[in-house]
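The structure is given below, and queries will be raised subsequently.
Removed: one protein chain of the complex. Kept in place: all other protein chains.
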Amino acid sequence: MSGVPLIWYLLLSFGLFGLGLLGVMRRRNPLLMLLAVELMLNSANIALVGFARHWDNTDGQIFALVVMAVAAAEVVIGLGLVVAVFRQRLALNVDEMSSLKG
Amino acid sequence: MEPALAWIVLGLPLLGAATLAAWPTEPPRSMTRVLGVGPIALGFLLSAWLYVQMLGESSDDRLVVSRVWEWIEIGDLTIDVALQIDPLSVMMMLIITGVGSLIFLYSTEYMEHDRDYRRFFAEMGFFVFSMLLLVLAANFLFLIVGWALVGLASYLLIGFYYEKPPAVAAAKKAFIINVIGDIAMVIGAFILIVELGTLDYALVFEAAPDGLSRGAVEAVTILLFVGAAAKSAQVPLHTWLPDAMEGPTPVSALIHAATMVTAGVYLVVRTHELYELAPFASDLVAITGAVTLFLAATIAMVQVDVKRVLAWSTVSQIGYMIMAAGLGAYGAAMFHLMTHAFFKALLFLSIGIVIHGLAGEQSLDRMGGLGRHLKLAYVATAIGVLAISGVPGTSGFFSKDEILASAWDAGDLGRALWVVGALAAGITAFYMFRLLLRTFYGPEPGGGYGVHPHRSRWPMTVPVAVLAVLSLFGGWIQVPSGWSWITDWLEPVIGPESIPGQQAEGVTLVASIAVVAIGAGVAWWIFAADPGRRSRLAGRFAATRRLLEDGYRFDPVYQQALVQPSRDLGDYLYGRFEPDFIQGMLKGAVSLVRGGAIALRAAQDGLVRTYAFVMVAGVVSLGALLAWVVTR
Partner (left out) sequence: MPMVTAIILLPLAAALALAIPGTSRPQARMTALLAAGLTLAMVISLTVRLDRDAAGLQFVDRHSWVSEAGLQWAVGVDGISIWLLLLTAGIFMLALIATAWRPPEREVGFLAAMLAGEASLLGLFAAADLVIFYVFWEAMLVPFFFLIAIWGGEGRGPATIKFIIYTMVGSVPMLVAILATAFVAQDITGQFTFDISELRGVSFSEAESTWLFAGFVLAFAIKLPIWPFHGWLPDAYRAAPLIVTAVLAAVMSKAGVYGLIRVGVPTFPDGAANFAIVLSVLALIGIVYGSLMAWRAPTMRMLVAYSSLAHLGFIVLGIMAFDIQAGQGAVLQMVNHGLVVAAAFVIVGLINRGTAGDHIDRIGGIASGAPRLAAVFLIVALAALAIPGSNSFVGEFFILTGVFRHHLWLAVLATIGILLAAVYMLRLYQTAMNGPAFGANARAIELRTLDYVVLSPLLAAMLAIALWPAGIVGSTRAPVAKAVAPAQVAAERPTDQIEAPVVPNPPPRALPLPGDEPEVAEVSP
C-alpha cells in the first residue's frame, strides 16, 4: 500500500483549520459560525488520523472518535441556543447579541 | 481611739443622702429634715467624741491609719481603702460637721418654700460625705476621689436651680475648672507612683527626701498646688467662685466659704513635708496667695450684689491662708481656716436672712436702713464684719494677725508679702463696712420696701447666733505670747512650728489696727456720714471701676484665648476635615477602583467576534512563546 506522506495530512489539516478560523472570526450568522467550528474540529481529526497512521498507533483514531462525539454534543447545544435566541429576537447576527456587554 | 467612729461619721451623710435620693416620692418634710440634718449633727457629736478620745492619747499615738479593704493591686502598687485619723483630719471633721450642722439647720427654714427640698438635702449630704472623704483619705488616690466628688457636689449645688441658664453656666464653669485641677493632681500622682511606687501619705512622706529628685518634688508640689488653686479659687483659676453664687445661700455658706474652698489649704498643710523639700514651689504658693488676696479685695470694693461681695472676700481670705501655708506657717493657716469658717458662714447666713426677708433681693442698690427691721441680722452681720476686718479681740483678729506676723518673720519674701497683706486688710475693712453700712444703715431705698422684710424663725436665728458667738470669741484659743492650742494640737502633723517673734507681733498689731481704722473710717465717710456723698463720688475713677467690676477681665481672656479657638477647631474638624479628608480618603479609594473597573470594561463589548479574536491572538502568542522556549 503506498502511503500518503504525513505532510499532506498536516497541510490539509492546517488549511481546513485556517478556513474554519477565518469563518468563525468573520461570519456573522451563528449557524455559519457553528459550521466553521465543525470544520476546525474535523481538521483536528484529520491531523489525528494522519499521525495515527504515521506512528502506526490506533490511539489517534480513537481520539478522533472522541472528538467527533464531543463535536456532536457541542453542535446540539449550540443549535439549541441559536434556535432559542432566534425565537426571542428573530436576528441571526452575532453582532446584535451583545447583551452581555460589560 | 476608736477608728470606727471616723467611718461612721463618713458614712452617715452618704446613707442619709442615698436614702433621700432613692425615696420613690417626695418624702414628708419632717423626714427630709431628720435625714438631712441628723447625720451631720450626729457626725459632729461623734467627731467631738473622737477628739476627746484623741486628747487622752499621747502625741505619738494620735495618728491612726484604718484600712478596710485592698482596693487594687496593679503592677507593684497596692492601694487600700483607708482613712487617716490624726489631729489635722479631726480638726477638719469638727469644722465640717460643726459648721455644717448649723448651716443644715438654717437650711431647713431657708429652703422651706422650695419644690426640691429633698434634692437639696440629698445633694448637701453627698457634699459632706465627699468633703469628709477628702480630709480623711489616707492616700493620694482617695484624696483625688474625694476632691472630684466634692467638685461634683459643688456642680450639683451651684446648678441647683437648673432651669435657670445662668446657674447652669456657673455650674459648668466650676466643674471644668475643677477638672483642670483634678488633672494636675493626677499628673502629680503619676510622678509619685513612678518615682516612689506608692500613694500612701505615710510612705510617700517617708520616702520623699531620698526618693524624689529636687525637680520631681518641685513638679509634684506645683501640680498639687494647681489642684489646690482650682479648688480654692486662687488666681488664675478663681473665676468660678463669684459665679457660684447662683446657688442657694446656704450652699454658698457651706461650700463656697467654710469648707470646700478651704480644701486647697488643707492639701498644702497635709503635704507640707513635700513643700518643705520644694522651696520654689512654696514661694510660688505664697506669692499666688498674696496676689489673690490683693486682687480679690480690690474687686470686692465695687461689687453691688451682696453675695458677690462675700464671694470675692472669700477668695481674698483664702489667699491669706494660702499665703501663710506657702510661707510655712501651717498652724496660722489652719487657725484662719477655722475662724474664717465661723465668720464667713455667719456673714452668708445673716445676709441670707436679709435676702430671705426681702424675698430674693440681692442688690445693694435696693437696700438700706434694714437695721431697723432686721435687728438680729444687723448685729450678726456687724459681728461678722468686725471679725473679718480683724478688729482686735475678734477671732479674725487673732488669726489674721498671726498670719501677718508669721509673714514678717519669714524672710525677705515674707516681709514683702506682709506689706501686701496689711494693705489688703485695710481694703477688706473698707469693703466689709461698705457692705454693712449700705445694707443696714442710712436711708431706705427710694420708695421703701415693697415687701415688709419678714423676720426669720429659730432654725435660722439660732445658727446665726451660735456663729456670732464663735466669731467673736473663737479666736481666744490661740493668743500670741500666750497660748497656741491650734498649733499645739496640730503638732503631730505639721511638726514644731516657730511662733512669730515679739517684733513681728508688735509691728503687725500696730499696722493692723491702723489699716482697719483707716479702712472703716473711709467707709464711714463715704457711706454713712453724708448720704449723698456716695453718688457724688460714684462718677470718679470710672475706668478703674469698670476694670474692677469686670474682675480684671479674666473671663473674656479665657474665652477668647482658650474656649473659642477650641470650639472653632472642633467645628472645623467636624464640618470640613472629617468629610473632606477622612471620608475623602475613602471616596478617593473607591473612585480609583471604579475608574480601573470602567477602564477594564472596555474589553467586554459583548461581541463574540472580539472574544474569538482575543482567544486566537492569545493562543498564537502562547504558542510562539512556547516554541521560543522549547528551541532554546
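Per-chain numbering from 1; labels A and B assigned in written order.
The working rule: a contact is a pair of C-beta atoms (placed from the backbone, for glycine too) under 8 Å apart; a residue touches a chain by one contact, two chains touch by 3 or more.
This one's a predicted model, so the numbers in the text were calculated from it and none came from an experiment.
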Exercise. For the unseen chain, which displayed partners does it touch in the full complex?
Worked result: B
For this session: Would you mind spotting which of B:D365, B:D550, B:D571 or B:D605 touches the chain that isn't drawn?
Result: B:D571
Seminar exercise, completed: Answer key for B:V179, B:V479, B:L537 or B:L622 versus the chain not shown reads B:V179
Seminar exercise, completed: Answer key for B:L63, B:A82 or B:I144 versus the chain not shown reads B:I144
For this session: Pick out which of B:E57, B:E70 or B:D530 touches the chain that's been left out of the picture.
Result: B:E70
Exercise. Which parts of subunit B are in contact with the chain that was left out?
Worked result: 21, 69-75, 77, 119, 141, 144-145, 147-149, 152, 159, 162-163, 165, 168, 171-172, 175-176, 179-180, 182-183, 186-187, 189-191, 193-194, 566-567, 569-571, 573-574, 578, 581-583, 585-586
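Assume only the chains that are shown with their structure count from here on.
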For this session: Please work out the Cα centroid separation of subunit A and subunit B, and write it as a whole number of Å.
Result: 97
Problem set entry | Interface residues, subunit A side, partner subunit B - complex | 21, 24-26, 28, 33, 94-95, 97-102
Exercise. Subunit A touches which residues of subunit B in the complex?
Worked result: 600-609, 612-613, 616
